[in-house]
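What follows is one structure encoded as structure tokens, with my remarks underneath.
Every protein chain except one is present and positioned as in the full complex.
Right, subunit A next:
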Amino acid sequence: MRVQLRHRLGYLTALLVALALPQVIYPGLALDIVVWGLFAVSLDLLLGFGGLLSFGHAAFWGSAGYAAGLAAKHLGVPFPVAVLAGVTVAVLLALPIGYLSIRRQAIYFAMVTLAFAQMLFYVTNEWRGLTGGENGLQAIPRTFPGLTLPSGSAAFYYAALPLALLGYWLAWRAVHSPFGHVLVAIRDNEARAQALGYPTRRYKVLGFVLSAALAGLAGSLFALGHGFAALELLHWTTSGLVVMMVILGGVGTLWGSVIGAAVVLLLRDWLSTSTLTLAGVSLKDAWGVVTGVIFVLIVLSFRRGVWGTLLQLRLPRGGSRPAPRAGQTTAGGPSAADGG
């Protein structure tokens, strides 16, 4: 019981933070944290629970961003419909990409996903008539039937938040469902899961598609929120950045990914306005170096990431599940039994 109460309080706090965020930091940054957080959660679903490190997740984030932008701009559809268009495109791409890439393991899987993402990047770059090439897609409207949301205000943040929360909920639900348990079983030992009656490839493809759908949801909200879709959405550094966020927060903790995204984005924001200099170099120009150093420090000192380490410190010894799934204990271990 106590554990459940603590979990409810945790979710309530998170919701309050999400609601208050645009009042504390400027709305654009708040939206970035929420959607990059969802993007990172989508990757963690695949990496932390399916054991598959996708190094091409920008493909789904970016293609959905473009699709949502095109739908909003050329078809003039309301913003939730544009988001749906984005998610649909991400899913349609993820089916063949997932089907082909899950045939390989570990680094080969990562390389195959990267290759697909790079292909998509070049196609988008070359297909200027549709995508605007290097200029990207500019001035994407955010239409609601009857009204247009002003950019830069918190209005779009609050319009996007329910959709993002839906995405978070779906990820949480998937992890805690029998489907999630099968994914974990495949991650831990694929042959064993087969011997227990599961067509593991089909489950991996499903996990991949679900992850891509959530990445697409996040990418759509990102593009619509900023009013443009640029090539950077599809660039391999975007795939790399989201992997970094997940690792910073803690692989297999789900919520840790949001923390990881927030740390990276707040740091980037703070450094971009910082006047600090180090050895004659303005920190403003050295964002990559500073985040790199912090990344190395965190990975070396907290192997389970920020959130994973916090969970490990808090949880009673021996009672709860070991990481990488430490974050998902709903009522695990003797402590729950004692409380009830």
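The definition used in the following text is that contacts are C-beta pairs under 8 Å (C-beta built on N, C-alpha and C of every residue); 3 or more make two chains touch, one makes a residue touch a chain; residues count from 1.
What we mean here is this: contacts and distances are computed from a predicted model.
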One chain isn't displayed here; going by UniProt, is it "Branched-chain amino acid transport ATP-binding protein LivF", "tRNA 2-thiouridine synthesizing protein B", "Succinate dehydrogenase iron-sulfur subunit" or "Sulfurtransferase"?
"Branched-chain amino acid transport ATP-binding protein LivF"
Which residue of A:182, A:230 or A:262 touches the chain not shown here
A:182
Taking the full complex into account, find the residue in A:26, A:99, A:198 or A:236 that is in contact with the omitted chain.
A:198
In the complete complex, the non-displayed chain touches which residues of subunit A?
178, 181-182, 184-185, 188-189, 191-192, 194-200, 318, 320-322, 324-325, 331-334, 336-337
